[in-house]
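This report concerns only the one structure given below.
What you see is the complex with one protein chain gone and the rest in place.
After this line comes chain A, so read on.
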């Protein structure tokens, strides 16, 4: 049997980069160096990871917390910071009600605390900054997208980049102060005077797809599953090819 298998339908976006096996499989000690509050429910945790192999915007890592009796909990978290070579990464976590891991971060963690991370894992949702990217996120789903925006700025990239972000209210919009002209915000519960309140809709997506850059957009959708389902359907209906939509669902 020769040749690589060719699926019967167009697919599904191949991965963007090869993932280092070693980075993906080795736990490393990370030390909390700084905690910044973003919104009432979300905070950013800056971690020093001396052996960090580097990452691309959009990638995630795995966090492991271990209790005295050896019990360990691990969860995936997107990397919020742009790639840099300082040996630091930043995560932004929502405080999930009753959450085991996010609960520890939000109520116990302080600078100097140590935990373990491994990664980056998965090269699928990564964006090296090479193609026009249309980013669509909600809630903490904006985290990997912010890494892309920060990367775009840090490198002065000129490739087109747009962000459509949904939050319950302006107070709950993570990174609000950092967004610029590339961003359109949608508020589902309360909005500043003069701004409509409601779900992300075709009317939000249409203008972005109307300004197709040459070669078209690569779309990156991130958030809860229900948001990902809704947003990806809006994109498909508006004409974005299915095989150029990457989705990261937080579960």
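Convention: a contact is a pair of C-beta atoms (placed from the backbone, for glycine too) under 8 Å apart; a residue touches a chain by one contact, two chains touch by 3 or more; residues count from 1.
What we mean here is this: contacts and distances are computed from a predicted model.
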Protein that the absent chain corresponds to, by UniProt name, given "Homoserine O-succinyltransferase", "Integral membrane protein", "ABC transporter permease subunit" or "Molybdopterin-binding protein": "Molybdopterin-binding protein"
Option touching the unshown chain, where A:36, A:114 or A:155 are the choices: A:114
Residues belonging to chain A that touch the chain removed from view: 1, 4-5, 7-15, 18-22, 24-27, 29, 65-68, 70-76, 100, 104, 108-109, 113-116, 118, 121-125, 225, 228-229, 232-233, 235-236, 242-243, 245-249, 251
